[in-house]
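In this view, the complex is presented without one of its protein chains, the others remaining in place.
To keep things simple, chains are lettered A, B and C as they appear, and every chain counts its residues starting from 1.
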Amino acid sequence: MTNEVLSAAELRARLLRTCQSIIDSCDLLCQADRDLGDGDHGVTMARAFTAAKEGLEASAPVSAGADFSMIGSKLMGAGGTAGIVFGTWFSTLGRTVADRALDAGTLAAGMTAAAQNVQARGKVVLGEKTMFDALSPAVEALTAAVGNGADAALKQAAVAAKAGVDATRQMIATKGKAKTLGERSLGFPDPGAISVALIFEGLSTTA
Amino acid sequence: MTNEVLSAAELRARLLRTCQSIIDSCDLLCQADRDLGDGDHGVTMARAFTAAKEGLEASAPVSAGADFSMIGSKLMGAGGTAGIVFGTWFSTLGRTVADRALDAGTLAAGMTAAAQNVQARGKVVLGEKTMFDALSPAVEALTAAVGNGADAALKQAAVAAKAGVDATRQMIATKGKAKTLGERSLGFPDPGAISVALIFEGLSTTA
Amino acid sequence: MSKVKKIFNAPARIVDETLDGLVALSNGAVVREGMWPVLRRSVKRTGKVALVIGGGSGHEPMYTAFVGEGFADASVAGEIFAAPSPDQIAVAARAVDTGKGVLFVFGNYAGDVMNFEVASEILAEEGIRCATSLVADDAAIADPDLKRGIAGAVYQVKLAAWACEHLDTLDEVLAFVETAKKNLSTFGVAVRAGSLPHTGTPTFEIGDDEIEIGMGMHGERGVKRQKLPLADDLTAEITDHLVADLNLKAGDEIAVLLDNFGSATYAELMIVNRKMRMILNERGIVVSRFDIGAYFTCQEMSGFSLSFLRLNPDLKVALNAPAYVPGVGQFGGV
Partner (left out) sequence: MSKVKKIFNAPARIVDETLDGLVALSNGAVVREGMWPVLRRSVKRTGKVALVIGGGSGHEPMYTAFVGEGFADASVAGEIFAAPSPDQIAVAARAVDTGKGVLFVFGNYAGDVMNFEVASEILAEEGIRCATSLVADDAAIADPDLKRGIAGAVYQVKLAAWACEHLDTLDEVLAFVETAKKNLSTFGVAVRAGSLPHTGTPTFEIGDDEIEIGMGMHGERGVKRQKLPLADDLTAEITDHLVADLNLKAGDEIAVLLDNFGSATYAELMIVNRKMRMILNERGIVVSRFDIGAYFTCQEMSGFSLSFLRLNPDLKVALNAPAYVPGVGQFGGV
């Protein structure tokens, strides 16, 4: 089934699955962060998305914007790099989407604004081996596929995010905890980028 | 060859080999002490017998008594339980043998006095799972075999010391670092007893 | 590989219960701000720039416990190795602001920088002025923007506290600390990683004869790995590096902080201290204050760092001002 507009109920279901998928990936994300950072990315993400999930479960699905905002503020409250970066993403998305119906164009506009805010907050550019290296190509793919509807666009975004993760393997980190590793950061995928791919996978998957 | 009297030169050769044998047993003795104590018995014994060996090497073999005394004071200076206990043994032996020729009777008298002093210093009785459980039977065996000459008596002592080591396996420690282990000390041989057996083996072996 | 065991009730309760433990031992000197992971002096000081410190937990006693005489007005504790969130930081700042603004001192890590930045924006909207003096003392890294904040934080916070106490405006305080920190440099090494209590897994693997040089404080690795050297050679390398970094000359006076990352033994630190003193003596550099202890830790990481602070009359007064925090006791140096 192709959704030209993602209903609040359908989005809610996907968001809940996304939360669960992050929570279930705790060990995987921690291992990725042990290779490059301080080993806690999974713990922080799981804590943040548990709070987000609880927030969703405690409220009725009113609008896409409200759900994104709720998640954004829960992530932001979880602390850590992950909390502020992913929180900025979802908060901006929520603020931009607001109470509009979630069609491909609205989603693309929201994601584009979100990626810009993440970039600004993180003072990050492409190629620094961060989650932005998955987020930015995903948002671009989503925007490029906007004519195919929200569902198809999200699927393209998920593919691009995964490719973005792979691309981070070849990057030398210049932001985050891996920045001091120099060439030793080569060969490992960025943990935050993996989280981005998991999120787009969750958002693009029907039950 | 049976020595009715152990010459100062022959004793010296055996003492040097004994020192070396203890030094070479460092790991074995540490492992035994890890099972029951603080894991350092080999280190202390090796340190003590290295000092003893250096002392011997720096002096001509004048008399058995002098060699025993020299070893005693080197061991005593090495510190630790091993230093004081084995130091007491050799110091007393040296003092008792003094400048007498080392026949079986003199040796037995010296060893008997030494065992008594060790017992007094350690406030230890048989069955407490210490080096005394190898030393005491060894000295008894040596004394019993005194009529067969010094060499044969030392060989009997070595056999008894080994049996003493085995017997410590079945004992619950009530002295030394293992005393708090209770039944957990069962099954392991006492490290100090192993050292005693190594020493009698060294003393009873011709090159 | 065997798991690292710790004594706790639940990983998610560690930060909370650590704060409660600190309050419990302080005889009323420090309290928590509600249920927040914020520790503050129980008696609110007035008419001064407020000092708020913080960062991820797991490095105790830094930053959490360093609240009290001669140190911060409040600390805010994130989860282990994770920066505190903007709302937590804002709570800490509001609790101690006296109208003269708030100085934040925390380490130069992406997460901390971003979270404190958002908090500052929130507070600015409320009319509370905030300024930040980043701790970025890591001599292993040349680029100033990339320098991490490590154990020199202890000195930087102490100097900041003095400035908040004795200087009038937030701008003056900030200028003092920013100038002071140019004299501060730290270098760390580790032979074994610490582990996150949640996973019990060391944050990095390292060979039986290797050492990580230029170590950070979260188990993120250092700048290079090499064969384990003799203590004297290692100490010489570190000492020379710090002397060069601060461009120290004969006759210079310094304070030295020898920080235990967690499970270094006291003997190791003494062996390092011995050699460092020999080198500094030879060069005519005077150690006029020395602090040794596990002040800024990384769980059970085995390693240490040396921090040098070049002293001048002003910094000497500031550094040697009386300081006492309940969870650590007197901080008077030798």
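The rule we apply is simple: contacts are C-beta pairs under 8 Å (C-beta built on N, C-alpha and C of every residue); 3 or more make two chains touch, one makes a residue touch a chain.
Just so it is clear, the structure is predicted and the values come from calculations on it, not from any experiment.
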- request: Specify the shown partners of the omitted chain in the complete complex.
  value: B, C
- line: Given B:I84, B:A101, B:A144 or B:A163, the residue that touches the chain left out of view is B:I84
Message: Using the document's definition of touch, tell me which of B:C30, B:A108, B:V146 or B:A161 contacts the absent chain.
response: B:C30
On subunit C, residues whose C-beta touches the chain left out of the figure: 1-9, 14-15, 17-22, 24-27, 57-58, 60-61, 65, 189, 191-192, 208-209, 211, 228, 230-232, 234, 262-274, 277, 290, 292-294, 297, 299-300, 302, 304, 326-327, 329-330, 332-334
Query: What residue numbers in subunit B mark contact with the hidden partner chain?
result: 27, 30, 34, 36-40, 43-44, 47, 76-85, 121-122, 174-182, 184
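Everything below uses one rule, namely that only the chains that are shown with their structure count from here on.
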- request: Quick one: label the inter-chain contact graph as line, ring, star, complete or other.
  value: other
Query: Measuring from the mean of all protein Cα atoms shown, which chain centre lies nearest?
result: C
- request: Give, as an integer number of Å, the spacing between the C-alpha centres of subunit B and subunit A.
  value: 72
Query: What is the distance in Å between the mean C-alpha positions of subunit A and subunit C?
result: 32
- prompt: Distance from the CA centroid of subunit B to that of subunit C, rounded to the nearest Å?
  reply: 54
Message: Could you pull out the residues of subunit B that touch at least 2 other chains?
response: none
- request: Give the residues of subunit C that touch two or more other chains, as numbers and ranges in rising order.
  value: none
